[in-house]
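The complex appears here minus one protein chain, its other protein chains still in place.
What follows is chain A.
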Amino acid sequence: YLSNTSTLSTKMAKSFPEEVLEHVFSFITSDSDRNAVSLVCKSWYEIERWCRKRVFVGNCYAVSPRILTRRFPEVRSVEIKGKPHFADFNLVPEGWGGCVYPWISAMAGAYPWLEEIRLKRMVVSDEALELISTSFCNFKVLVLSSCEGFSTDGLASIAANCRELRVLDLRESEVDDLSGHWLSHFPDTWTSLVSLNIACLGSEVSFSALERLVARSPNLRTLRLNRAVSLEKLHNLLCRAPQLVEFGTGAYSSELRPDVFSNLAGAFSGCKQLKGLSGFWDVVPAYLPAIYLTCSGLTSLNLSYATIQSPDLVKLVSQCHNLQRLWVLDYIEDIGLDALAASCKHLQELRVFPSDPYVVDPNVSLTERGLVAVSEGCPKLQSVLYFCRQMSNAALVAIARNRPNLVCFRLCIIEPRAPDYLTLEPLDAGFGAIVEHCKELRRLSLSGLLTDRVFEYIGTRGRKLEMLSIAFAGESDLGLHHVLSGCESLRKLEIRDCPFGDKALLANAAKLETMRSLWMSSCSVSFGACKLLGQKLPRLNVEVIDERGSPDSRPESCPVEKLYIYRTVAGPRVDMPPFVWTIDEDAALRV
């Protein structure tokens, strides 16, 4: 068998020069296709690895920087994700990990021609930013999504040293905002800016520096300002950048003055390519008409910080006939969602955020009816994130029947374990209908009162489900077993406050190696079970995260606070904080 293969390879190598294969491979851009190509034979593996330019690392601890740089020597673009998703909701203790410095350090040596770094939920220090700014002479794109650990000093290094920078996008990162002075570090000769997103910054940047920057950037397409930029100043920027495609305002409020209004309206109408708007903190409704002329061209509107009432929202949204994406607060109410359903027939993505999430009494009239209306009226709707206070099985069934093309469905009923408000039954049937009808569903978040039954539906019908989020649901291990023994495509599972114990996990241990990660917090998984998993499955890192002290100081049957299990080829972490333990192959506890 072996000799046949090598004869074949030799024949192929002789008849098909590497350069040709490389050229063919250059048309293959999707990572999964590239991975498939690399498995065909050794020579294809070699050729492919030498010409792979873009790498995505979904879990920074699944592979080490050294393994990456050794296998792919010519990478130009890297994307890395760190903390698990539930870190967004404060469930991952501070200091857990996800530090990017070792990656930057390794790539600084291996990839002098690196152009793009995209990071999500990673800890990025000022030292890391400085190292980036001095190591990659051709560096073009920096995207820091939900990152933390750096200050405006780090940004100053990037500004000062990255001569080829095109994109600086700080999406929702937590930045230690020392001053706005960093922006002035961009040299006057630098004119290649394409995208700047500083919406997450608190302090004011020098407006004149910003103005000059915008004026000398003819390729600027995306500009997202922070709240500190006042409304009166917007027209200065917009007039200098009429080619903008995406724009985020600062605080959208000012004393009502006709000259300010007309300047603003004029500036907006000059931006003929505008497709997306965001920002809108502190909205004064009287200034909203300034953007009316842009509405017919808008495909994306983020009003999720706009604290304005339904009538104003309706007036705005009803003019956006080409809208594909809307993020909005629940001030829009059912009545506003009716208007959305009537006006925005191209809507693909809707996110409705709660304006007052910590009070169970509804402060607005937003119910399940609004979502049903949108599901009826918007034939292209495929992605939903919806916070509300009541739901019924009937509504979920209607949504499922209306929109079998749903790809992402995330429902958050604010009160945990809230039943169908009409029948007081669990919402099993409703979510069951969702997975039954929406055959392309890839992401699902559950809420409300749910028994083990819903997991049976999900396990058997959620064939394309890749990510599942569960909270305050289920009755026994059977629920978890249904999910782990079904859901063929499952990659990420995150669970909190559910009565799932050891049995389902141990019975389906092999499943865990086919997934990126499993997160379970406030469940009933014992330390003993974690040890067993860590021992028997060496290709998994089983992390016990427990701030009560060493699990050895409690009986093995005691449930752990949090566990995070992920597959890895990098072995156990070497950077664990004191509250994280993993288990060695010999079941020794390692800190």
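Please note the rule applied: a residue touches a chain if its C-beta (ideal position, glycine included) is under 8 Å from a C-beta of that chain, and two chains touch if they have at least 3 such contacts; residues count from 1.
Basically, contacts and distances are computed from a predicted model.
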Name under which UniProt lists the unshown chain, selected from "Neuronal-specific septin-3", "Collectrin-like domain-containing protein", "Auxin-responsive protein" or "Proteasome subunit beta": "Auxin-responsive protein"
Residue of A:T191, A:S383 or A:N508 in touch with the missing chain, whole complex considered: A:N508
Options A:P93, A:P289 or A:P572, residue touching the unrepresented chain: A:P93
Residue among A:P289, A:P499 or A:P572 touching the omitted chain: A:P499
Residue among A:F136, A:W182 or A:F472 touching the omitted chain: A:F472
Chain A residues touching the omitted chain (full complex): 30-32, 35, 55-58, 62-63, 67-68, 71, 86, 88-91, 93, 146, 172, 174, 200, 253, 256, 281-286, 304-305, 307-309, 331, 353-364, 387, 412, 414-417, 445, 449, 451-452, 456, 469, 471-472, 475-479, 481-482, 484-485, 488, 496-497, 499-504, 506-511, 513-514, 516, 522, 524-526, 528-529, 532-533, 536, 539, 547-548, 557, 559, 561, 567, 569
